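One protein chain is absent from this view; the other protein chains keep their places.
Which chain is which? They are A, B and C, in the order written, and residues in each are numbered from 1.
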Amino acid sequence: MKKLVNDPKNVVAEAVAGFGAAHADIVRISTEPIYIVRTEAPVAGKVGLVSGGGSGHEPLHGGFVGFGMLDAAVPGAVFTSPTPDPILAATKAVDGGAGVLHIVKNYTGDVLNFETAADLAAADGIEVRSVIVNDDVAVKDSLYTAGRRGVAGTVLVEKIAGASAERGDALETVAAIAERVISGVRSMGVALTPCVVPHAGEGSFTLADDEIEIGIGIHGEPGRARIKLEPADAIVDRLLGPILEDIPFVAGDEVLLFVNGMGGTPQIELYIVFRRAAEVLAEQGIEVSRTLVGNFTTSLEMQGTSITVLKLDDELTALWDAPVQTAALRWGR
Amino acid sequence: MKKLVNDPKNVVAEAVAGFGAAHADIVRISTEPIYIVRTEAPVAGKVGLVSGGGSGHEPLHGGFVGFGMLDAAVPGAVFTSPTPDPILAATKAVDGGAGVLHIVKNYTGDVLNFETAADLAAADGIEVRSVIVNDDVAVKDSLYTAGRRGVAGTVLVEKIAGASAERGDALETVAAIAERVISGVRSMGVALTPCVVPHAGEGSFTLADDEIEIGIGIHGEPGRARIKLEPADAIVDRLLGPILEDIPFVAGDEVLLFVNGMGGTPQIELYIVFRRAAEVLAEQGIEVSRTLVGNFTTSLEMQGTSITVLKLDDELTALWDAPVQTAALRWGR
Amino acid sequence: MTNDTISLDQLTGWLTRFRDLVTEQVSYLTELDSAIGDADHGSNMTRGMDAVLGKIQASPVVAVDELFKGVGMTLVTSVGGASGPLYGTFFLRIGTSAGPVSTLDAPGLAAALRAGLGGVVARGKAEAGDKTMFDVLAPALDAFDADLVVFSDISSAARAAYSAAQAGRDATAPLIARKGRASYLGERSIGHIDPGAASTSLLFQALAEILDKE
Partner (left out) sequence: MTNDTISLDQLTGWLTRFRDLVTEQVSYLTELDSAIGDADHGSNMTRGMDAVLGKIQASPVVAVDELFKGVGMTLVTSVGGASGPLYGTFFLRIGTSAGPVSTLDAPGLAAALRAGLGGVVARGKAEAGDKTMFDVLAPALDAFDADLVVFSDISSAARAAYSAAQAGRDATAPLIARKGRASYLGERSIGHIDPGAASTSLLFQALAEILDKE
């Protein structure tokens, strides 16, 4: 294992400390328990937004704390959901009297720990609503399973719900808008190489020199198929097919196209992927009216990419365009 | 070689096409010859800023084209400087009558090709000034050699000179401000793993499983020393020592601290590096008043980091803070 | 030897024995989790139970509800993942059901365990055959209750529960996981024992052993 770390046990604490030092204009950090909160929290009268989950997906979620997006992020150990106590502490820290929305990726551990924190917060008189992001079409959804995983689409939920809260919407409305994003967003990813969890010290899975994993999860969970390496365009087609079929997306739809890097893929490759994805959508008469390209929901140093498509309407577009000022996403101020 | 590419020969053309499609609100692209230019170029009465160099360092330079930064970027083949003709074409495309500044990294090929382009532009009646960025302290400077290499400090030169041009400064002034940044910025990097040039198909150098290269260049050029892997803090100390000694930076200085990822390093590790770098500067009484952390000057998928320190004064700080709207750096609008 | 009641000391002994068993079996639990999960169930359970025993030693309690609410909170705040909230709620509900007593009689213990199961279901929504700890808990409590009706002996009921637990654990192997991380594997989860089912079986082993000791 070759990493820029000191003691693997301190990876999250040290990274959060560095993050706080680098972005002191935007965030404060709490060290005991660990969470990241925007400097001006709690904002009186504004719905507070809290997300979190295992570390290793940076900039998700800490990089999205700030004006117009999250009020707090709660990082667990690498790839391990946080316990309820820091979630509860962050929830209290951002409660400005208008209630708090929890944005949770659909993993049993995350769901249960956020649920417990929400119960405890309710017991303290804080109104909490939760939404569960489950955009990964690689996993079949079903009423009788844990359902689809939450992946890169989470960024879009956080941005758009954050803008809704920032403009003063009530908790009910912010939650409804988050749900609208969730119902219209779908993703799928591919891994070229595995990632290495610092305290594990070895790859979370193995891939032969000529193999890739289609439908990878953001913790290196197995996907749909392990196939031989193909040209970028063919890989894009494999990812985009199931995404477009799922809702489905159809001609005339206006969408946001998001090409996400898994952490270790050069940007030049992400734009090659974007080029083909935009081409396919154009061929199908789907209009790409907003775009996002970069490393936003990563799996440590994994090489690979995921494609996310979100169905837009005028309100979602306006909320996407609204000013945001976080470490990892910023425009309009 | 495992990459998200189609034909290695088309990597740059396809990536630039994807970049243009993803950021059509900020840039236009020319395909014959290849360059990237901000949508509103030429801006009448404004000094035009052009940079460029071999591809593979994204977001450098195309990601920095836009309001408040570059007017155009000229990408060569991967790790190969562009020829003068696209540089000349880009120079003409951004000339708003107030002259053009070329920002060139100090590699013989880049310097010569930009010089030729400048001569040709002058012959066409365009006033061109050039500045050479040479911030890499890993290579000893000397009047009798090609001098230090230009690395991540280039981003800071482009941002600050861009703000100077945007506020309406004359060519002379913009060039002088760029030179002031160059004289006050120093960098050094480390590689944990090599990068793979797409058309070469294999690593540009090799490192054993427990080895790192201190003082790496951004094309994988050898550095100062090949040593055994060490804890992150020790590596930071090795990079920061020569940087701080070079100008030197002393107690009381106000600086911008920039931790750059080489492309394949997880963000969580960059913040561990930032934490230690900020701690060392604080110990030495050097005040970190501005910060930048992320993948801004990369070497494809290389794992590693570089640290850049820039001495600030009130004017440089104000220019750093000025609004910028590019694909990779954005604030204030 | 027969027992009508279980004391605060015995209940503490149960938790201590459970800690020892998960520590002994840590690699086995992690191995099971690496086959169909993320290879952390052994370290999750030992981290949690070490914290529980640390807390018990640091601040002794006088009532059963105090004991188990403390255990539950400690698990919830030290484990994370899926098993933290599930085991945590299990013990929290046991505490709430038991109330501020220093001894539980057999029906009281049965009711408390049943309340714990209710908490697991409330949190995890697992049903029989989903390939989770539910598939050990539910048959073990059914066996406990049935044995109690016949023999009115808490030790005998615990032994019956433990053998039902082992059977339930082994019966998870052929199932397709429908809850938790293993469910992403679909059919590929077949053929492996569920790690949470295995740790829950150790919980009943611990209970049976501690009651047989006196």
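The rule we apply is simple: a contact is a pair of C-beta atoms (placed from the backbone, for glycine too) under 8 Å apart; a residue touches a chain by one contact, two chains touch by 3 or more.
If you're wondering where the values come from, they're calculated on a predicted model, not measured in any experiment.
Though it is not drawn, the left-out chain touches B in the full complex.
Only one residue in the set B:115, B:237 or B:254 touches the chain that does not appear here, and it is B:115. Contact with the chain that does not appear here is found for just one residue of B:64, B:79 or B:320, B:79. In the complete complex, the residue from B:221, B:237, B:254 or B:279 that touches the missing chain is B:221. Subunit B residues in contact with the hidden partner, per the touch definition given at the top, are 76-77, 79-85, 107-109, 112-113, 115-116, 139-140, 144-146, 149, 200, 217, 219, 221-222.
Throughout what follows, only the chains that are shown with their structure count from here on.
Between the Cα centres of subunit A and subunit C there is a gap of 34 Å. Per-chain CA centroids place subunit A at a distance of 29 Å from subunit B.
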